[in-house]
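Dropping a structure here in C-alpha cells format, bear with me for questions.
Missing here: one protein chain of the complex. Every other protein chain is in place.
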Amino acid sequence: MEAPEQEPYPLDVEAVRGDFPILQRKVGGDVTIPGEDEADTEPLVYLDNAATSHTPEPVVDAIADYYRSYNSNVHRGIHHLSQEASIAYENAHDRVAEFVGAAGREEVVFTKNTTEAENLVAYAWGLNELGPGDNVVLTEMEHHASLVTWQQIGKRTGAEVRFVRVDEDGRLDMDHARELIDDDTAMASVVHVSNTLGTVNPVGELADIVHDHGGLIFVDGAQSVPHMPVDVGEMDADFFAFSGHKMCGPTGIGVLYGKEHVLEEMEPYLYGGEMIRKVTFEDSQWEDLPWKFEAGTPVIAQGIALHAAIDYLEELGMETVHAHEGVLAEYAYDRLTEYDDVDIYGPPGDDRAGLVAFNVDGVHAHDLSSILNDHAVAVRAGDHCTQPLHDKLGVAASARASFYVYNTREEIDTLVEAVDDARQLFA
Amino acid sequence: MEAPEQEPYPLDVEAVRGDFPILQRKVGGDVTIPGEDEADTEPLVYLDNAATSHTPEPVVDAIADYYRSYNSNVHRGIHHLSQEASIAYENAHDRVAEFVGAAGREEVVFTKNTTEAENLVAYAWGLNELGPGDNVVLTEMEHHASLVTWQQIGKRTGAEVRFVRVDEDGRLDMDHARELIDDDTAMASVVHVSNTLGTVNPVGELADIVHDHGGLIFVDGAQSVPHMPVDVGEMDADFFAFSGHKMCGPTGIGVLYGKEHVLEEMEPYLYGGEMIRKVTFEDSQWEDLPWKFEAGTPVIAQGIALHAAIDYLEELGMETVHAHEGVLAEYAYDRLTEYDDVDIYGPPGDDRAGLVAFNVDGVHAHDLSSILNDHAVAVRAGDHCTQPLHDKLGVAASARASFYVYNTREEIDTLVEAVDDARQLFA
Amino acid sequence: MGIGGGSDMYRQQILDHYKNPRNHGTLDDATFSHSGENPSCGDTIRVDVRLEDDGETIDYVAFSGDGCAISQASASMLSERLRGMTLDELAAMDTDDVTEMLGVDISPMRIKCAVLARQVAQDGAKLHEGEIDDLDVTITED
Partner (left out) sequence: MGIGGGSDMYRQQILDHYKNPRNHGTLDDATFSHSGENPSCGDTIRVDVRLEDDGETIDYVAFSGDGCAISQASASMLSERLRGMTLDELAAMDTDDVTEMLGVDISPMRIKCAVLARQVAQDGAKLHEGEIDDLDVTITED
C-alpha cells in the first residue's frame, strides 16, 4: 500500500538509535544461552517497550562508572567513597523530585519497582487505616500491581473494593466513577495510562472527586512517566509510582512519590538499618523522610542510573518524546485498521498513548507473537497483567506493540507485514 | 615495628586487585561531586567491606552485557530477547541454589537486600502465624535488619521477643539460649556472623534446639555467605538470607532461601504481576515457587550480575577466600592489640571473621574515622546497625575495619599507622 | 547451543491439525475424562479416553478445548497417537516424545502449550487408576 506523505519525526531517530547498541542485534534464529554463538537472521524490531525499555549508553556508563570509581555504602559512612556515593544517591532523589514536580527528596522514596510502591502504601497505610465500611476504588483497567494488591488488602481489612467501568471505547465511565466514589472511599488507585488500552485517564479530575469526599488517590504512572511530561502537583495525586526499567533506566528501581504530610503520618513499611534513628532492645524511632521508607542498603547504583536516565530523556525533551510516540501510535493504528480481521482495543489512534493491543481473528495471540518473532519482531502476547480487563473484552490474550523514542514507521511496516503473514498462514 | 616472617597469602592478591579498578583510586583530598575533578592525594585503602564490597570487572561486564545485548522483561515474553533474559534470570536462581546448598530454584527468592528478605518472612509468615503466647528469639548481636523487624512484628502480633545474651568474649551464651528457647518459640532469628563482633555463631546447634521445640529458624547470612563456604542444608536453616552487594555483586539484590515446604505453605508477600496464576475482579491464585514471592518486574540485571559474582568467588574458591581473610583478621587483631589504649570487641584473632571493630581511648569513633580518611583509609564508624549491642558494650560507636579478597597486610599497616596518628593527635 | 523454537514452529502439520482437529468432541462412553489448563496461554483441554475391555489398552480418545495452535494441534495429534497404546506407555511419555510427535522444535516459552494434552491424559489415567486423588484440574507448570 502507498503510505501518505510522511511528516518528519519530532526527534532525530537515527541519532537516538545510535545510543542503544541492543538495537543492532539480529534475532529470529534459535534462542541461545546468552553469550553463546547464535544463528542470527534478521535485525531486531523491538516493540515491547511497555514491558521494558532499552538502556542507552549514558545509563550503562553511569552504572559501570559507579562500580568502577565510587562504589560504596551510603548514609552511614564518613570515608571519601561513602561521601561521594551518598551525595550521588541523594542527588538522584532530588533529580526525580524535579522531574515529576515533587517538592523535594523527602517526597521521593526509591523502591524496587512500581509494584513494590503500590504494596508499600497498601501495607503501611492500608493495613493500618482500612476497615469494614471503607471502600477502595479501582478501575477495570488496573494493572495487577494495584488490582491484586488492593483486592488482597481489602480481604484482610474488610474494606470493599469497587471497580470503575471501562466503556466501549476503552475509556473510564466518569459517571460511574462519580457514583462509586463516596464519603466512605478511603483510597482510589487509578492507572494514569492503561498498559493495555493506551487510554490516558483524567487523573486530575478523579483526584478532585476523591478529595471532595475526603479520600486519597494513588496514581499508577508506570506507563505515563516514561512517555510524557508529568506533574504530580498539578494532578494533585497523594501517591504516584513508576519504574526505572520502563524509562531508559535499570531494573531493580521504582519510585514512590507521596505528599510529605501523608508520608509523614504513615507508619514505616520495611524495618531495618538506614530507616531508624534510635534502637533499643525494646523499641525504635524512625528516620526522617524519605529514608524512613528505605530500609537496608538501598538501590544505590540503580538510583544513580535512574538519574542518568532522566537526564537522557530530558535532553530529548518529554514533549518531544510524547510527540514521537504519538506519530508512531497513530501510524500503527491506521495501518492495522486496514485489516478487517484485526481488532484493536482502546480509543482511536489520535487519542492514545504509544501502544496498540490487538488480536487477529482466528489466530491466538501467542501464536501471533511466535510468528512475529520469526520475523524478528518483538511484541508482548498475553494478558499484560490485566486479566480481568481481558475477561471483560472476551479474550484470553492479546498482542501488544508498544513504542519508544527509537522506533520508526519502517519497524511498524515490518510489524504489519508479519501480522499479514500470520493472517495468511492461519487463513 | 618488625613484622614476623610472613607466610604467603592463600590467594594471589595482586591478580585479584587487578580485577577491581576502583582500588586504583586515590582519595583523601576534597570530596567531589562524582565525575568532577578532584584533588586526590593517596591510594585508597578500602577496609569497609562489611558495609559493601567492591565489584570485579566480570560482574560489571555482565551488567553492561545484559543491557547492551539481551535486556528484556522476563517470564511473560515469547519473543527472542525475553527468552534469553528469562533463561539467564532463571539460571541465576539455580546458580544461587547450588552455591548455598539449596535443593533448587524453588527455594531461592530474589529480594532487594537481606533486610527485605527478613521483612518478607516477618510479614508473610510472622503477621499470620504469631500471636500472644508465642515468642521470637533473637540475639543481642542481631543487626537492625532482624532486630527492628521482629521487634515491630512482635508489637503488632503480641508475640514476645527475647534476646540471647552475648558474653564477655562476644560469644552467644548457649546456656541462656537453651533457657530462652521453649515450646512457645515460633521463630528464632540469628545472625550467622556478627558484623560488629566478628563472632561466628553455632547456627547448626541453635537450629537443632529450635527444631526440638517445634520452631523455625531464620539465619542472617549477610556476613557469612560472602566470606566462607555455606550450606543451608547442613545447618538445617528454615530461612537464610544474604545480600549481593556484600559479595562482589550489585546493589539492589538480596536472596531469601526458604525450605520448599515452608515457602509453599506461606502466604504471598508482595502482590502484583508475575506472582499470580489467575486473577479476577474478585480473587486471585498464586504462581509456583519461587515466583509467588517475586511480584512485579524482578531484579533481572541484578540477578544475572549475582550469578557472575558467584562465579567469580567460586573461581577463587570459598575456602581460599575464607583463609585469606583469616590471615588478615589475625594480623589486624595482633597489630591493634599492640596498643593498650585500643579496645577490640569480640573473640580473639584466630577465632573470628574478617573484621575488627575497635575504639581508641579518648577518641570518638567518628573523629577516628575522619582522621583515617585523611590517610585515605576507609573504615566504617558508628553503631554498624547494632545500636543495642553498642549500648551493652557501653559505647556510642566504634570504628570497624573489614577485609576482603583484595586486602593486604600493607593496607593494615597503613590503618595501624593512621590509628597511631589519631592517638597522638588526641593525646 | 540452540534451545530450539522459532521459525519452524508452525510447519504444515501443526497448522493442519489446528485447523482440522482430529477426534474433536466428547465421548458419552468414556472410561475416564479429565481437564486441564495452561494459564500462561489461557489454553484449556479436556481429554476423554475409552479403554478396551482389558482395561489397559486405549481404544479411542476425543479431546475438546480452546487455546493456541500449539496446544490444540498437540491435543489433536495425541488423540491419534494414543489409540492402541497401553496406559503404561502413556505414563512413560515425556516431553521429548511430545516434541518428536509434533515434529518441530518448541521454544522454551511455549513448551507448556505443547505438553498440556499429554499431561491431562496422564493425570486422567492416574486418577482412573487411583494413583492420585483429588486433582480437580491439571495445571501445567514449568
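Read from first to last, the chains carry the letters A, B and C; within each, the first residue is number 1.
Just so we're on the same page, a contact is a pair of C-beta atoms (placed from the backbone, for glycine too) under 8 Å apart; a residue touches a chain by one contact, two chains touch by 3 or more.
Remember, predicted model here, so these are calculated numbers, not experimental data.
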Where does the absent chain touch, in terms of which shown chains it meets?
A, B
Please identify which residue in B:278, B:366 or B:392 touches the non-displayed chain.
B:366
Candidates A:83, A:151, A:302 or A:359 - the one touching the absent chain
A:83
Residues from chain A at the interface with the omitted partner, ascending:
76-78, 82-83, 86-87, 277-278, 288
For the chain that got dropped from the picture, name the residues of chain B it touches.
28-33, 36, 38-39, 41, 364, 366-367, 370-371, 373-374, 382-383, 396-397, 425-426
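What we mean here is this: only the chains that are shown with their structure count from here on.
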Approximately how many whole Å separate the CA-defined centres of chain B and chain C?
47
Cα centroid separation between chain A and chain B, in whole Å?
31
Which parts of chain B, given as residue numbers and ranges, touch two or more other chains?
76-78, 82-83, 87, 278
Quick one: which residues in chain C touch 2 or more of the other chains?
3, 5, 40, 107-108, 110
